[in-house]
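Mind looking over this structure? Questions follow.
For this view, one protein chain was removed and the others were kept in their places.
Which chain is which? They are A and B, in the order written, and residues in each are numbered from 1.
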Amino acid sequence: MDWEFIGSHIPDYAAGAWVTLRFGLCGVGCAMALGLICCLLRYFRVPVLKGAARGYIELARNTPLLVQLFFLYAGLPRVGIRLSAEACAVIGLTFLGGAYMAEAFRSGLESVEKSQREAGECLGLTRWQNIRYILLPQALATAVPALFANVIFLIKETSMFSVLAMMDLMNVADTLRTSGGRTVEVLFMLAAAYLALLLPVSLLANLAERRLRYAGFGNQRSV
Amino acid sequence: MQDLGISVLFRGVNFQRLLLGLWVTLRIALITIGISIVLGLLFGIVMMSRSRAARSVCRVWLEIVRFMPQLVLLYLVYFGFARLFGWNLDGEASAVLVFSFWGTAEMGDLFRGALTSIPRHQRESAAALGLTRAQINRYILLPQTVRRLLPQVINLSTRIIKTTALVKMINVTEVLKVGQQIIGQFYREPSAAFWVYAAVFLLYFLICWPISLLAGSLERRYHE
Partner (left out) sequence: MEPILRVKEIYKGFDGNGVLQGVSLDIREGEVVVIIGPSGCGKSTLLRCINGLEKIDRGEIWLRDQRISDLGKDMYRVRQRIGMVFQSYDLFPHMKVMDNLLLGPVKALKKPREEVEAEAVEMLRRVGLADKAQALPRTLSGGQKQRVALVRAMLMHPELLLLDEITAALDPEMVSEVLNVVIDLAEQGMTMAIVTHEMRFAEAVADRVLFMEQGVIAEEGVPEEFFREPRTERARRFLQSFTYASARKRPRDPAGMPEDA
């Protein structure tokens, strides 16, 4: 292992990690918003839109991100829709992630007991107040592990941004590999960089899960 | 000129070429799924074993596949192993190795989860009826485990199929690569790229969607 080589290229990887993280988090944020919207459209049974949400979720969950990205980046411009690489990255990740987030929110909502909804209704809350104050907070608490799993999954998926010619971690490594020939060091740093990015997310997920468990969330009913 | 673009798909043997490319990814996926199920069972059993060391190895293995993007693992094996150990694996072999490494751990974790999720009193009340250990396994535990497991295993399988799209990145001529070759040949049709990528997108969807629907319906059926 050539430590000098590794040391001298840390800034390159830091720059790549910053690209990965920035666009990854951007996509994750948009995916959460889109997922929540889709989940609510289905929950409130909004005509037409709930069907559209369902169709979108199936489409996004059953196709690879790589193919989605090629379609956005190399296919769409040929029919006159030109998007920058960065836009493709965020749109692609949002498109893929929104479906997974929607499913996480949905199973969270389903885990809230029906009687909770009825108790809210009996207080004369509107449907929106009911979901805002009673159902969603409980659903979110149950959905936290699934949501964090999605975040990790999506950040890993950003490794495909390299096909968009973005200088993310993957592309930084690939460029170094093809130019320098120090394959082992390059790949070692690549793995280490992803570990450094994702370990904190994973620790955060554990922490959140434990705190919620202590707070007595979840659907177990004590009599 | 869009109507011209879409005709590229059906010119000559282009569509068959795409399907052949798709078969390359599917073949990798099927081999991977088979290996992952067999080794995953072992993995799950080891995860529940008494040996602390064996459990830790599984734990680390699982964390590696959870943290590392599959693309990074592919690069490690395809480019790294040649340098490190002098193994010159071709793209397909690397892909099967990496995806099986990943699938084994994920399958194993599913098996472990399903086995430990059956409430203790199921075993106890079966024992109270005087059933033998083998009978308890055969009639009580196995059917419940399979019901819990089947939808999850199917879901993981669609993930494996989708992930095999990555082999394009290590120079395997699969459906995306074939698509790009077609686009290259028909560069005079400006909208060819749009239709070819759309077709690849749709092909993946048509394969994964029915499998997902199956998993969903099994899940609902077993839930009742």
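Quick note on the criterion: contacts are C-beta pairs under 8 Å (C-beta built on N, C-alpha and C of every residue); 3 or more make two chains touch, one makes a residue touch a chain.
Given the structure is predicted, the values throughout are model-derived calculations rather than measurements.
Considering the intact complex, the chain excluded from display touches A.
For the chain left out of this panel, the touching residue among A:A17, A:L40, A:A141 or A:L197 is A:A141. From the options A:L59, A:A85 or A:L125, the residue with contact to the unseen chain in the full assembly is A:L125. Of the residues in chain A, those that touch the hidden partner chain are 113, 115-116, 118-127, 129, 133-134, 137-138, 141, 215-217, 221-223.
In the analysis below, only the chains that are shown with their structure count from here on.
Mean C-alpha position of chain A lies 20 Å from that of chain B. Against chain B, the residues of chain A that register as touching in their complex are 58-59, 61-64, 66-68, 70-71, 74-79, 152, 156-160, 163, 170, 173-174, 177, 183-184, 187, 190-191, 194-195, 198-199, 202.
Of all residues in chain B, only 2, 5, 66-72, 75-76, 79-80, 82-84, 158, 162-163, 165-166, 168-169, 176, 183, 190-198, 200-201, 204-205, 208-209, 212 touch chain A in the complex they form.
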